[in-house]
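Take a look at the following structure, please.
Omission of a single protein chain aside, the complex is shown with its protein chains in their original locations.
The letters A and B name the chains in turn, as written, and every chain counts its residues from 1.
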Amino acid sequence: MIKIKNSGPIDRILFYILVPAMFINLYLIFIWSPVERMMGEVQKIFYFHVGTAWVAFLAFFVVGVFSVLTLIKPKMERFIYAGISAEIGVLFTTLALTTGMVWGRASWNTWWTWEPRLITTLILWFIYVAYLFVRKMDGSWEKIAKLSSVFGIIGVINVPIVFMATRWWNTKLHPVVFGEGKDQTGGGMEPEMLATMFFSLFTITILYVFLLRKGAQIEKMREVIKKAKNNVINKIAS
Amino acid sequence: MMTVLSDALTIAGKDLRSEFKTKQTISMMAIFAALVILVFSFAFDPTNNAVKAVIPGLVWVITVFAGILGLNRSFTSEQENDCLTGLRSGPIDAASIYLGKVLANFTIVTIVQLISIPVLFVLFNYRFTGSLLWFVLIILAGTLGFIIVGTFLSALSANAKNSEMLLPVLLLPLLSPLMIAAVQATRIALENENIENAIAWLQLMSAYDLLFFAACLLLFEFIMEGS
């Protein structure tokens, strides 16, 4: 039996952090942080791009974690969390891809470059969609939970390999944002930009957690309603 | 451990015997591969010299496309007379079912490659000058990885009604790193470039094969558990 908990204190706290953080974030991005010399205003999309891309990968990692948990002990709640995380993940992966394309258009004058991080994100998008297809199969939820968890785990294993393979394939285009290596000098980011980026990361992550919890609550309500409907149907039939 | 292996051989033997009797899957796969080559020869004019650049990619396109046809049958054929339940209720480990299926599928796809790759070379008028040993090694490593993941997902998607549509959607994104490595390595081997570079790709493929083989072997029993 699933207990429905409507927004508890955690959700409220998240909400009250989220709303001001969103506005502060917008302020930081569009007003406070300096305009990049080479690219101009377009560079602002970078803050959203990094945040959404980060959440895209985080969400898939969460799918993996809940998949493992589901296999260890099948519980409706774990199954629901994995699914909701995948759904949010598709959204954020799409956003990351779109913003990435806009960025690419502005800085390299091309909508799409076959660049490792972009390709990895694109393949991640396909894995997400495939995962959601597995969840749409017919059958008891336990069976679907098992099959989708198995696929989720295989998918999570695949992501780093995709990244490695694509990086070996072609490493020419992406700007190295954080100094990759020991000195951490970075690719010419001013401190304000760095601060803005971290704040944006923080805000978008909070948004993800908030959406995850809300989504799971809605899904649980759906389950309860489905069960109640079934009960009524059974009662009428017998 | 030994019984797992011998059970796997028994199952693979059964699959192959049943396949060689009708030769339906293999001949369909070979014909399909030939048709893919034909379609590609319309897309890229084979008389054009620059077309050699697409040969490594084509080798893998025909392998994967034809292979998916065979993989689709691998577990749905067990649903006839509910044979899979027969296997599951038998005194065997789930791992041996998986292993047996991998062996059988690998043999079938390799046979199809033995037919279709020479056909590709002939139709595209390609003269093989690279190192045959490396070429074969790369093909085997790539095909093995394809079969390892493909067999696993074939078992997974066999649970769905639209399994033959689901399988490619599940399989292709997971294959992408393997295919990048396989195509690059094949290109190097065919163009007789520095073989050192191909070895790096071959290592990546082997790592992929091993990692997914271990993961699939472990997770397979969850697919077999009915509920």
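Going forward, contacts are C-beta pairs under 8 Å (C-beta built on N, C-alpha and C of every residue); 3 or more make two chains touch, one makes a residue touch a chain.
The criterion applied here is as follows: contacts and distances are computed from a predicted model.
> What is the protein name, per UniProt, of the chain that does not appear here: "Ferredoxin--NADP reductase", "Heme exporter protein A", "Sulfate adenylyltransferase subunit 2" or "ABC-type Fe3+ transport system substrate-binding protein"?
Record says "Heme exporter protein A".
> Among B:Thr85, B:Asn162 or B:Asn192, which residue is in touch with the absent chain?
Per the contact definition at the top, the residue touching the missing chain is B:Thr85.
> Write the list of subunit B residues that the hidden chain touches.
The missing chain touches subunit B at positions 3, 7, 10-11, 14, 17-18, 21-22, 80-83, 85-93, 221, 225-227.
The definition used in the following text is that only the chains that are shown with their structure count from here on.
> Could you put a whole-Å number on the gap between the CA centroids of subunit A and subunit B?
Taking the average C-alpha coordinate of subunit A and of subunit B, the gap between them is 32 Å.
> Mind pulling up the subunit A residues that touch subunit B in the complex?
Within the complex, subunit A touches subunit B at residues 71, 119, 123, 126-127, 129-130, 133-134, 137-140, 142-143, 146-147, 149-151, 153-155, 157-158, 161-162, 164-166, 168-169.
> Where on subunit B is subunit A touching in the complex?
Interface residues on the subunit B side: 149, 152-153, 156, 159-161, 166, 169-170, 172-174, 176-178, 180-181, 184, 200-201, 204, 207-208, 211-212, 215-216, 219, 222-223, 225-227.
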